[in-house]
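All remarks here apply to the structure that follows.
Complex shown without one protein chain; remaining protein chains in place.
Our next item is chain A:
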């Protein structure tokens, strides 16, 4: 074990943490809006958000690569006016991961909000509470299992990300070389023992996450029946 480089784990966890936090900030208002304020564009937006579920990650990675390269208009614009480079950098990975994991954040949140008893919202409104107060004091505190599922799935999915990262991040040690990339590199170098150790740790981690999410869901369903 002594020769196992832990830096890729640190990077993977850092990336997953940033992605999860970023997606909570983006996903909570978006899920609320999609569930409680349905508009005409809802179907269109949901289809767009769901794309990463069916697209090969390389497709998303390819488009980001094309957009962010210094020769492209967006990449050139960011580099010239803001000195921001997204390609082969950690911030770029965070943005790519957020796009790629968006459905894993949104779907549990939407499911949780959709199952939320409407009369609780109406009870708060009847007491004079604004939608904002109702969201923070009533909807969120009673949706904790959905929040936890969304957070854990997003985190785990980001840890398991490979294709997008390879396309827009490459394999720069300490910057973009996450665990999934390390496994690929070790296999390429015919270093199967190291690949095996990385792979096994990821396998155990992913299993534990899913075990927690599913047992939480079962417990929450029991709790809902008690109400």
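Keep in mind that, in the parts below, a residue touches a chain if its C-beta (ideal position, glycine included) is under 8 Å from a C-beta of that chain, and two chains touch if they have at least 3 such contacts; residues count from 1.
In this section, contacts and distances are computed from a predicted model.
As stated in its UniProt record, the chain not included in the shown complex is "ABC transporter", which appears among "ABC transporter", "NAD(P)/FAD-dependent oxidoreductase", "Protocatechuate 3,4-dioxygenase subunit alpha" or "Carbon monoxide dehydrogenase medium chain".
Residue in contact with the omitted chain (choice from A:114, A:137 or A:219): A:137. Check A:120, A:187, A:201 or A:216 against the missing chain and you find that the one touching it is A:120. Interface with the hidden chain, as seen from chain A, comprises residues 117, 119-120, 122-130, 137-138, 141-142, 223, 226-227.
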